[in-house]
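Our next item is chain A:
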Amino acid sequence: MPNLNDIMIMLPEFYLVAAACLLLLLDAWMKPEQRNILHWVSILVLVVGIYLVVAGQPQVTVTAFGGMFVRDATAEILKVFILLCTALIFVFSRPYMQDRKLFQGEFYTLMIFATIGAMLLVSAGNLVMVYLGLELMTLCSYGLVALNRDSQLSSEAAIKYFVLGALSSGMLLYGMSMVYGATGTLALVQLHGAVAQAGMSNLMVFGLIFMIVGISFKLGVAPFHMWIPDVYQGAPTSVTIFVGSTSKLAAFGMAYRLLESGMGGMAHQWQMMLAVLAVVSLAIGNLVAIVQTNLKRLLAYSTISHMGYLLLGLVNAGPEGYASAMFYAISYALMSTAAFGVILALARAGFECEEIDDFKGLNQRSPWMAFLMMLAMFSLAGVPPMFGFFAKLLVLQAAIHAGMMWLALVGAVFAIIGLYYYLRVVKVMYFDKPAEGLEIRPQADGFLRTMLSLNALVLLALGLYWGPLLGWCRAAFAG
Partner candidate 1 sequence: MIDTNLLQLICFYGFAAVTVGAALAVISLKNSVHAVLSLVLAFFSTACIWLLAEAEFLAIALIVVYVGAVMVLFLFVVMMLDIKMEQVREGFIRYLPVGIIVALVMLAEMLALIGVRAMHAHVMGANPATVAGLSNTAWLGEALYSQYLLPFEVAALILTVGVVVAVALTLRHRGDKKHESASEQVRVNPRDRIRVVKMAPSRPDEPTSSEEPLQ
Partner candidate 2 sequence: MGEQLLNELVLPVVYILCIAVPLILAVAMFVYWERKVIGWMHVRMGPNKVGPWGLLQAFADVVKLLIKEVILPSSANRFLYYLAPLLALVPAFAAWAVVPFDDRMVLANVNAGLLYLLAMTSLGVYGIILAGWASNSRYALLGAMRSAAQVISYELAMGLSLVCVLVLAGSLNLTDIVHAQAGGKGLFDWFWLPLLPVFIVYFISGVAETNRAPFDVAEGESEIVAGFHVEYSGSAFAIFFLAEYANMILVSFLASIFFLGGWLSPLQGWIHADAPNWVNWIWTGSIIWLLIKAFLMSFLFLWFRATFPRYRYDQIMRLGWKVFIPITIVWVLVAGCMKYFGLVLAGTGA
(Lines give C-alpha, C1' and ligand atoms only; values in the text may rest on other atoms or scores of the structure.)
Protein backbone atom coordinates (compact mmCIF):
# COMPACT_ATOMS: atom_id res chain seq x y z
CA MET A 1 0.00 0.00 0.00
CA PRO A 2 1.21 3.54 -0.68
CA ASN A 3 2.48 5.44 2.32
CA LEU A 4 3.89 8.84 3.17
CA ASN A 5 7.29 7.90 1.84
CA ASP A 6 5.84 7.37 -1.63
CA ILE A 7 4.34 10.81 -1.49
CA MET A 8 7.61 12.38 -0.38
CA ILE A 9 9.38 10.78 -3.34
CA MET A 10 6.79 12.25 -5.67
CA LEU A 11 6.62 15.58 -3.86
CA PRO A 12 7.44 17.78 -6.88
CA GLU A 13 4.69 16.16 -8.95
CA PHE A 14 2.12 16.26 -6.14
CA TYR A 15 2.99 19.84 -5.44
CA LEU A 16 2.56 20.81 -9.07
CA VAL A 17 -0.80 19.05 -9.34
CA ALA A 18 -2.04 20.92 -6.28
CA ALA A 19 -0.65 24.18 -7.59
CA ALA A 20 -2.22 23.69 -11.01
CA CYS A 21 -5.63 23.01 -9.44
CA LEU A 22 -5.29 26.09 -7.25
CA LEU A 23 -4.32 28.19 -10.26
CA LEU A 24 -7.41 26.95 -12.04
CA LEU A 25 -9.56 28.11 -9.13
CA LEU A 26 -7.64 31.35 -8.82
CA ASP A 27 -8.31 32.05 -12.47
CA ALA A 28 -12.01 31.36 -12.08
CA TRP A 29 -12.35 33.94 -9.32
CA MET A 30 -10.05 36.56 -10.74
CA LYS A 31 -10.97 39.56 -12.83
CA PRO A 32 -9.46 39.54 -16.32
CA GLU A 33 -7.34 42.61 -15.57
CA GLN A 34 -5.71 40.77 -12.68
CA ARG A 35 -4.33 38.00 -14.91
CA ASN A 36 -0.82 39.33 -14.47
CA ILE A 37 -0.88 37.93 -10.94
CA LEU A 38 -1.56 34.52 -12.44
CA HIS A 39 1.42 34.94 -14.72
CA TRP A 40 3.84 35.65 -11.90
CA VAL A 41 2.37 33.02 -9.62
CA SER A 42 2.73 30.40 -12.37
CA ILE A 43 6.38 31.26 -12.84
CA LEU A 44 6.89 31.12 -9.10
CA VAL A 45 5.19 27.72 -8.97
CA LEU A 46 7.62 26.33 -11.53
CA VAL A 47 10.65 27.82 -9.81
CA VAL A 48 9.57 26.27 -6.52
CA GLY A 49 9.08 23.04 -8.46
CA ILE A 50 12.72 23.19 -9.60
CA TYR A 51 13.74 23.77 -6.01
CA LEU A 52 11.76 20.75 -4.83
CA VAL A 53 13.27 18.55 -7.54
CA VAL A 54 16.80 19.61 -6.68
CA ALA A 55 16.38 19.71 -2.91
CA GLY A 56 14.69 16.33 -2.68
CA GLN A 57 17.27 14.66 -4.87
CA PRO A 58 17.81 11.13 -3.58
CA GLN A 59 21.31 9.69 -3.29
CA VAL A 60 20.34 6.46 -4.97
CA THR A 61 17.55 5.54 -7.35
CA VAL A 62 14.28 5.28 -5.46
CA THR A 63 10.87 4.10 -6.59
CA ALA A 64 7.38 4.94 -5.39
CA PHE A 65 3.97 3.28 -5.62
CA GLY A 66 5.38 -0.17 -6.09
CA GLY A 67 7.79 0.71 -8.88
CA MET A 68 5.32 2.78 -10.88
CA PHE A 69 7.42 5.87 -10.40
CA VAL A 70 11.21 5.98 -10.63
CA ARG A 71 13.27 8.85 -9.29
CA ASP A 72 16.81 8.56 -10.53
CA ALA A 73 19.48 10.97 -11.71
CA THR A 74 18.27 10.85 -15.32
CA ALA A 75 14.77 11.84 -14.31
CA GLU A 76 16.11 14.56 -12.02
CA ILE A 77 18.17 16.28 -14.69
CA LEU A 78 15.41 16.05 -17.28
CA LYS A 79 12.85 17.38 -14.82
CA VAL A 80 14.97 20.40 -13.93
CA PHE A 81 15.23 21.33 -17.58
CA ILE A 82 11.58 20.53 -18.29
CA LEU A 83 10.52 22.93 -15.53
CA LEU A 84 13.08 25.49 -16.61
CA CYS A 85 11.90 25.45 -20.21
CA THR A 86 8.26 25.83 -19.20
CA ALA A 87 9.15 28.74 -16.93
CA LEU A 88 11.03 30.40 -19.79
CA ILE A 89 8.04 29.88 -22.04
CA PHE A 90 5.81 31.66 -19.54
CA VAL A 91 8.21 34.57 -19.40
CA PHE A 92 8.53 34.82 -23.18
CA SER A 93 4.90 34.46 -24.13
CA ARG A 94 3.01 36.98 -22.00
CA PRO A 95 3.08 39.95 -24.44
CA TYR A 96 2.40 37.62 -27.36
CA MET A 97 -0.65 36.13 -25.69
CA GLN A 98 -1.91 39.51 -24.53
CA ASP A 99 -1.68 40.92 -28.04
CA ARG A 100 -3.75 38.04 -29.37
CA LYS A 101 -6.42 38.04 -26.67
CA LEU A 102 -5.21 34.59 -25.66
CA PHE A 103 -3.98 35.64 -22.26
CA GLN A 104 -6.19 33.19 -20.38
CA GLY A 105 -5.74 31.22 -17.22
CA GLU A 106 -6.14 27.98 -19.15
CA PHE A 107 -2.88 28.62 -20.97
CA TYR A 108 -1.01 28.50 -17.68
CA THR A 109 -2.98 25.63 -16.18
CA LEU A 110 -2.73 23.44 -19.25
CA MET A 111 0.95 24.21 -19.62
CA ILE A 112 1.59 23.14 -16.03
CA PHE A 113 -0.50 20.00 -16.46
CA ALA A 114 1.50 19.20 -19.58
CA THR A 115 4.68 19.73 -17.61
CA ILE A 116 3.42 17.30 -14.97
CA GLY A 117 2.75 14.82 -17.74
CA ALA A 118 6.29 15.27 -19.02
CA MET A 119 7.69 14.76 -15.52
CA LEU A 120 5.65 11.59 -14.99
CA LEU A 121 6.78 10.35 -18.39
CA VAL A 122 10.48 10.70 -17.67
CA SER A 123 9.97 9.01 -14.29
CA ALA A 124 7.79 6.17 -15.53
CA GLY A 125 8.59 2.74 -14.17
CA ASN A 126 5.75 0.94 -15.85
CA LEU A 127 4.33 0.76 -19.34
CA VAL A 128 1.00 2.07 -18.04
CA MET A 129 2.71 5.09 -16.57
CA VAL A 130 4.56 5.74 -19.81
CA TYR A 131 1.29 5.76 -21.65
CA LEU A 132 -0.59 7.88 -19.13
CA GLY A 133 2.19 10.43 -18.74
CA LEU A 134 2.37 10.73 -22.50
CA GLU A 135 -1.39 11.15 -22.80
CA LEU A 136 -1.48 13.80 -20.10
CA MET A 137 1.20 15.76 -21.88
CA THR A 138 -0.16 15.43 -25.39
CA LEU A 139 -3.78 16.02 -24.47
CA CYS A 140 -2.77 19.36 -23.01
CA SER A 141 -0.73 20.08 -26.13
CA TYR A 142 -3.70 19.40 -28.43
CA GLY A 143 -5.76 21.89 -26.49
CA LEU A 144 -2.98 24.44 -26.40
CA VAL A 145 -2.39 24.21 -30.14
CA ALA A 146 -6.09 24.88 -30.73
CA LEU A 147 -6.19 27.68 -28.17
CA ASN A 148 -6.37 30.33 -30.88
CA ARG A 149 -9.68 28.90 -32.00
CA ASP A 150 -10.62 31.68 -34.37
CA SER A 151 -7.56 31.01 -36.49
CA GLN A 152 -8.16 28.43 -39.17
CA LEU A 153 -4.49 27.55 -39.33
CA SER A 154 -4.44 26.85 -35.63
CA SER A 155 -7.52 24.63 -35.74
CA GLU A 156 -6.16 22.73 -38.71
CA ALA A 157 -2.88 22.18 -36.93
CA ALA A 158 -4.71 20.97 -33.83
CA ILE A 159 -6.81 18.50 -35.80
CA LYS A 160 -3.76 17.09 -37.58
CA TYR A 161 -1.85 16.89 -34.35
CA PHE A 162 -4.76 15.22 -32.61
CA VAL A 163 -5.48 12.63 -35.28
CA LEU A 164 -1.85 11.67 -35.81
CA GLY A 165 -1.16 11.81 -32.10
CA ALA A 166 -4.07 9.51 -31.38
CA LEU A 167 -2.86 7.16 -34.09
CA SER A 168 0.63 7.06 -32.67
CA SER A 169 -0.70 6.50 -29.16
CA GLY A 170 -2.65 3.62 -30.59
CA MET A 171 0.51 2.21 -32.14
CA LEU A 172 2.37 2.58 -28.89
CA LEU A 173 -0.40 0.83 -26.98
CA TYR A 174 -0.53 -1.92 -29.56
CA GLY A 175 3.20 -2.45 -29.18
CA MET A 176 2.89 -2.43 -25.41
CA SER A 177 0.07 -4.93 -25.47
CA MET A 178 2.14 -7.28 -27.59
CA VAL A 179 5.10 -7.02 -25.27
CA TYR A 180 2.74 -7.62 -22.38
CA GLY A 181 1.32 -10.61 -24.16
CA ALA A 182 4.78 -12.04 -24.64
CA THR A 183 6.19 -11.36 -21.17
CA GLY A 184 3.14 -11.06 -18.93
CA THR A 185 4.41 -7.98 -17.15
CA LEU A 186 3.99 -4.23 -17.43
CA ALA A 187 6.73 -3.15 -15.04
CA LEU A 188 9.82 -1.98 -16.92
CA VAL A 189 12.24 -3.63 -14.50
CA GLN A 190 10.57 -7.00 -14.84
CA LEU A 191 10.28 -6.48 -18.55
CA HIS A 192 14.02 -5.90 -18.72
CA GLY A 193 14.54 -9.11 -16.80
CA ALA A 194 12.12 -11.05 -18.95
CA VAL A 195 13.76 -9.85 -22.14
CA ALA A 196 17.20 -10.77 -20.84
CA GLN A 197 16.02 -14.15 -19.64
CA ALA A 198 13.69 -15.36 -22.34
CA GLY A 199 15.43 -13.71 -25.23
CA MET A 200 13.27 -12.39 -27.97
CA SER A 201 10.49 -13.81 -29.96
CA ASN A 202 8.83 -12.61 -33.11
CA LEU A 203 6.13 -11.11 -30.99
CA MET A 204 8.59 -9.05 -28.98
CA VAL A 205 10.10 -7.72 -32.18
CA PHE A 206 6.67 -6.73 -33.46
CA GLY A 207 5.95 -5.04 -30.17
CA LEU A 208 9.27 -3.26 -30.31
CA ILE A 209 8.60 -2.00 -33.81
CA PHE A 210 5.27 -0.55 -32.77
CA MET A 211 6.77 1.07 -29.72
CA ILE A 212 9.49 2.64 -31.84
CA VAL A 213 6.87 3.96 -34.22
CA GLY A 214 5.11 5.54 -31.25
CA ILE A 215 8.33 7.07 -29.94
CA SER A 216 9.25 8.33 -33.39
CA PHE A 217 5.89 10.07 -33.71
CA LYS A 218 6.41 11.85 -30.44
CA LEU A 219 10.00 12.80 -31.18
CA GLY A 220 9.04 13.86 -34.67
CA VAL A 221 11.47 11.59 -36.42
CA ALA A 222 11.02 11.03 -40.16
CA PRO A 223 9.10 9.29 -41.66
CA PHE A 224 6.70 9.99 -38.79
CA HIS A 225 7.22 13.73 -38.93
CA MET A 226 4.17 14.77 -40.98
CA TRP A 227 2.57 16.68 -38.14
CA ILE A 228 5.62 18.69 -37.15
CA PRO A 229 5.68 21.46 -39.81
CA ASP A 230 1.94 22.14 -39.68
CA VAL A 231 1.79 22.14 -35.91
CA TYR A 232 4.85 24.36 -35.59
CA GLN A 233 3.44 26.82 -38.04
CA GLY A 234 -0.21 26.72 -37.07
CA ALA A 235 0.07 26.74 -33.30
CA PRO A 236 0.44 30.00 -31.43
CA THR A 237 4.21 30.53 -31.18
CA SER A 238 4.06 30.32 -27.41
CA VAL A 239 2.74 26.78 -27.79
CA THR A 240 5.12 25.88 -30.61
CA ILE A 241 7.98 26.64 -28.28
CA PHE A 242 6.53 24.16 -25.79
CA VAL A 243 6.17 21.43 -28.40
CA GLY A 244 9.73 22.18 -29.47
CA SER A 245 11.42 22.20 -26.10
CA THR A 246 9.68 20.67 -23.07
CA SER A 247 7.98 17.90 -24.97
CA LYS A 248 11.20 16.94 -26.75
CA LEU A 249 12.92 16.48 -23.41
CA ALA A 250 10.00 14.33 -22.30
CA ALA A 251 10.09 12.35 -25.54
CA PHE A 252 13.75 11.62 -24.98
CA GLY A 253 12.88 10.47 -21.46
CA MET A 254 10.21 8.20 -22.88
CA ALA A 255 12.58 6.75 -25.46
CA TYR A 256 15.14 6.07 -22.76
CA ARG A 257 12.60 4.43 -20.44
CA LEU A 258 11.10 2.22 -23.10
CA LEU A 259 14.22 1.31 -25.03
CA GLU A 260 16.80 1.04 -22.28
CA SER A 261 14.88 0.45 -19.04
CA GLY A 262 12.37 -1.86 -20.69
CA MET A 263 13.76 -3.36 -23.86
CA GLY A 264 17.47 -2.93 -23.11
CA GLY A 265 18.07 -6.61 -23.74
CA MET A 266 17.05 -6.16 -27.36
CA ALA A 267 19.43 -3.26 -28.00
CA HIS A 268 21.00 -4.81 -31.07
CA GLN A 269 17.50 -5.09 -32.55
CA TRP A 270 16.53 -1.47 -32.12
CA GLN A 271 19.95 0.02 -32.75
CA MET A 272 19.65 -0.68 -36.44
CA MET A 273 16.09 0.56 -36.64
CA LEU A 274 17.06 3.82 -34.97
CA ALA A 275 20.05 4.21 -37.27
CA VAL A 276 17.79 4.01 -40.32
CA LEU A 277 15.32 6.46 -38.80
CA ALA A 278 18.18 8.81 -37.99
CA VAL A 279 19.44 8.86 -41.56
CA VAL A 280 15.96 9.46 -42.98
CA SER A 281 15.36 12.29 -40.49
CA LEU A 282 18.67 13.93 -41.20
CA ALA A 283 18.02 13.82 -44.92
CA ILE A 284 14.41 14.98 -44.88
CA GLY A 285 14.90 17.57 -42.16
CA ASN A 286 17.91 19.23 -43.66
CA LEU A 287 16.96 19.05 -47.32
CA VAL A 288 13.38 20.26 -46.97
CA ALA A 289 14.38 23.03 -44.59
CA ILE A 290 16.41 24.63 -47.36
CA VAL A 291 13.35 25.64 -49.38
CA GLN A 292 11.29 27.01 -46.49
CA THR A 293 10.37 30.67 -46.40
CA ASN A 294 8.53 30.59 -43.11
CA LEU A 295 10.86 30.63 -40.12
CA LYS A 296 8.56 28.53 -37.92
CA ARG A 297 8.37 25.90 -40.66
CA LEU A 298 12.10 26.07 -41.13
CA LEU A 299 12.60 25.45 -37.44
CA ALA A 300 10.13 22.58 -37.69
CA TYR A 301 12.25 20.84 -40.30
CA SER A 302 15.33 21.70 -38.31
CA THR A 303 13.68 19.88 -35.37
CA ILE A 304 13.32 16.80 -37.51
CA SER A 305 17.00 16.82 -38.33
CA HIS A 306 17.93 17.52 -34.71
CA MET A 307 15.90 14.54 -33.59
CA GLY A 308 17.90 12.56 -36.10
CA TYR A 309 21.07 13.63 -34.29
CA LEU A 310 19.51 12.72 -30.98
CA LEU A 311 18.92 9.23 -32.34
CA LEU A 312 22.62 9.00 -33.23
CA GLY A 313 23.28 9.17 -29.51
CA LEU A 314 20.66 6.55 -28.70
CA VAL A 315 22.04 4.24 -31.37
CA ASN A 316 25.11 3.81 -29.21
CA ALA A 317 22.92 2.05 -26.60
CA GLY A 318 25.51 2.49 -23.88
CA PRO A 319 26.04 4.98 -21.04
CA GLU A 320 28.07 7.22 -23.32
CA GLY A 321 25.35 7.25 -25.93
CA TYR A 322 22.54 8.00 -23.51
CA ALA A 323 24.58 10.76 -21.87
CA SER A 324 25.30 12.37 -25.23
CA ALA A 325 21.67 12.01 -26.32
CA MET A 326 20.45 13.63 -23.12
CA PHE A 327 23.03 16.36 -23.53
CA TYR A 328 21.73 16.85 -27.04
CA ALA A 329 18.11 16.95 -25.94
CA ILE A 330 18.90 19.59 -23.34
CA SER A 331 20.91 21.65 -25.77
CA TYR A 332 18.16 21.44 -28.36
CA ALA A 333 15.51 22.47 -25.85
CA LEU A 334 17.48 25.54 -24.82
CA MET A 335 18.28 26.47 -28.41
CA SER A 336 14.67 26.17 -29.42
CA THR A 337 13.44 28.33 -26.53
CA ALA A 338 15.95 30.98 -27.58
CA ALA A 339 15.05 30.90 -31.27
CA PHE A 340 11.29 30.90 -30.71
CA GLY A 341 11.76 33.40 -27.90
CA VAL A 342 13.13 35.91 -30.37
CA ILE A 343 10.16 35.31 -32.67
CA LEU A 344 7.83 35.85 -29.70
CA ALA A 345 9.62 39.00 -28.68
CA LEU A 346 9.36 40.48 -32.17
CA ALA A 347 5.75 39.55 -32.82
CA ARG A 348 3.09 42.17 -32.29
CA ALA A 349 -0.67 42.33 -32.48
CA GLY A 350 -1.66 41.30 -35.99
CA PHE A 351 1.91 40.52 -36.99
CA GLU A 352 3.42 37.12 -36.35
CA CYS A 353 7.00 37.86 -37.47
CA GLU A 354 7.43 34.32 -38.71
CA GLU A 355 8.42 34.79 -42.35
CA ILE A 356 12.14 34.87 -42.98
CA ASP A 357 11.58 38.08 -44.97
CA ASP A 358 10.29 39.72 -41.81
CA PHE A 359 13.80 39.45 -40.44
CA LYS A 360 15.38 41.42 -43.28
CA GLY A 361 17.70 44.04 -41.90
CA LEU A 362 16.84 43.26 -38.32
CA ASN A 363 20.33 44.37 -37.36
CA GLN A 364 19.54 47.97 -38.28
CA ARG A 365 16.35 48.04 -36.29
CA SER A 366 17.18 46.00 -33.26
CA PRO A 367 20.82 44.98 -33.18
CA TRP A 368 20.52 43.17 -29.87
CA MET A 369 17.64 40.97 -31.02
CA ALA A 370 19.53 40.24 -34.22
CA PHE A 371 22.53 39.25 -32.15
CA LEU A 372 20.48 36.92 -29.95
CA MET A 373 18.91 35.33 -33.01
CA MET A 374 22.35 34.90 -34.51
CA LEU A 375 23.55 33.10 -31.39
CA ALA A 376 20.54 30.77 -31.56
CA MET A 377 21.05 30.10 -35.26
CA PHE A 378 24.76 29.43 -34.86
CA SER A 379 24.05 27.10 -32.02
CA LEU A 380 21.37 25.24 -33.99
CA ALA A 381 23.73 24.98 -36.93
CA GLY A 382 26.45 23.65 -34.70
CA VAL A 383 29.03 26.36 -35.26
CA PRO A 384 31.90 26.21 -32.78
CA PRO A 385 32.18 27.29 -30.03
CA MET A 386 28.41 27.22 -29.47
CA PHE A 387 26.54 24.78 -27.27
CA GLY A 388 25.03 23.01 -30.28
CA PHE A 389 28.46 22.27 -31.69
CA PHE A 390 29.56 20.22 -28.71
CA ALA A 391 26.24 18.45 -28.51
CA LYS A 392 26.64 17.40 -32.15
CA LEU A 393 30.24 16.41 -31.61
CA LEU A 394 29.27 14.16 -28.72
CA VAL A 395 26.51 12.31 -30.55
CA LEU A 396 28.74 11.79 -33.58
CA GLN A 397 31.41 10.46 -31.27
CA ALA A 398 28.86 8.13 -29.65
CA ALA A 399 27.87 6.80 -33.06
CA ILE A 400 31.51 6.18 -33.96
CA HIS A 401 32.09 4.33 -30.70
CA ALA A 402 29.09 2.19 -31.46
CA GLY A 403 30.97 1.09 -34.56
CA MET A 404 28.81 3.03 -36.98
CA MET A 405 31.33 5.17 -38.73
CA TRP A 406 29.10 5.52 -41.77
CA LEU A 407 26.31 6.93 -39.65
CA ALA A 408 28.61 9.54 -38.12
CA LEU A 409 29.76 10.51 -41.61
CA VAL A 410 26.18 10.94 -42.78
CA GLY A 411 25.54 13.08 -39.71
CA ALA A 412 28.56 15.26 -40.43
CA VAL A 413 27.64 15.74 -44.08
CA PHE A 414 24.11 16.82 -43.20
CA ALA A 415 25.44 19.15 -40.53
CA ILE A 416 27.29 20.97 -43.27
CA ILE A 417 24.20 21.05 -45.50
CA GLY A 418 22.26 22.36 -42.52
CA LEU A 419 24.64 25.24 -42.12
CA TYR A 420 23.23 26.76 -45.29
CA TYR A 421 19.72 27.51 -44.14
CA TYR A 422 20.66 28.62 -40.64
CA LEU A 423 23.24 31.01 -42.02
CA ARG A 424 20.70 32.27 -44.54
CA VAL A 425 18.65 33.63 -41.65
CA VAL A 426 21.74 35.33 -40.26
CA LYS A 427 22.57 36.74 -43.68
CA VAL A 428 19.05 38.11 -44.08
CA MET A 429 19.28 39.82 -40.72
CA TYR A 430 22.65 41.40 -41.24
CA PHE A 431 23.10 42.02 -44.94
CA ASP A 432 19.63 42.57 -46.42
CA LYS A 433 17.78 45.85 -46.62
CA PRO A 434 14.75 45.98 -44.35
CA ALA A 435 11.44 45.73 -46.13
CA GLU A 436 9.56 48.98 -46.58
CA GLY A 437 6.69 49.84 -44.29
CA LEU A 438 7.43 47.11 -41.85
CA GLU A 439 8.24 48.29 -38.41
CA ILE A 440 9.78 45.80 -36.08
CA ARG A 441 10.28 46.67 -32.49
CA PRO A 442 10.91 44.12 -29.79
CA GLN A 443 8.45 43.92 -26.93
CA ALA A 444 9.14 46.35 -24.14
CA ASP A 445 8.81 43.82 -21.31
CA GLY A 446 12.13 44.23 -19.48
CA PHE A 447 12.06 40.89 -17.71
CA LEU A 448 11.37 39.11 -20.98
CA ARG A 449 14.33 40.80 -22.65
CA THR A 450 16.63 39.97 -19.78
CA MET A 451 15.64 36.32 -19.68
CA LEU A 452 15.80 35.97 -23.44
CA SER A 453 19.26 37.50 -23.48
CA LEU A 454 20.33 35.16 -20.72
CA ASN A 455 18.91 32.18 -22.56
CA ALA A 456 20.79 33.02 -25.74
CA LEU A 457 23.99 33.91 -23.92
CA VAL A 458 23.84 30.60 -22.07
CA LEU A 459 24.11 28.91 -25.46
CA LEU A 460 27.45 30.62 -25.85
CA ALA A 461 28.48 30.14 -22.24
CA LEU A 462 27.71 26.42 -22.24
CA GLY A 463 29.56 26.14 -25.52
CA LEU A 464 32.66 27.48 -23.81
CA TYR A 465 32.16 25.74 -20.52
CA TRP A 466 30.22 22.56 -21.03
CA GLY A 467 32.09 20.31 -18.63
CA PRO A 468 29.75 20.32 -15.62
CA LEU A 469 26.56 19.66 -17.58
CA LEU A 470 28.18 16.82 -19.49
CA GLY A 471 29.54 15.55 -16.20
CA TRP A 472 26.03 15.39 -14.77
CA CYS A 473 24.70 13.67 -17.84
CA ARG A 474 27.49 11.10 -17.71
CA ALA A 475 27.05 10.57 -13.99
CA ALA A 476 23.34 9.96 -14.50
CA PHE A 477 24.01 6.96 -16.71
CA ALA A 478 27.22 5.78 -15.09
CA GLY A 479 25.63 3.69 -12.35
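In this text, contacts are C-beta pairs under 8 Å (C-beta built on N, C-alpha and C of every residue); 3 or more make two chains touch, one makes a residue touch a chain; residues count from 1.
How were these picked? Simply put, all candidates are chains of the complex that A comes from, given by their letters.
Just so it is clear, the structure is predicted and the values come from calculations on it, not from any experiment.
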Can you tell which one of 1 or 2 makes contact with chain A in this complex? 1
Chain A - residues contacting candidate 1, complex: 1-2, 17, 24, 64-66, 68-69, 104, 106, 109-110, 113, 116, 120, 126, 128-129, 132-133, 135-136, 139-140, 142-143, 146-147, 149, 178, 181-184, 198, 201-203, 206
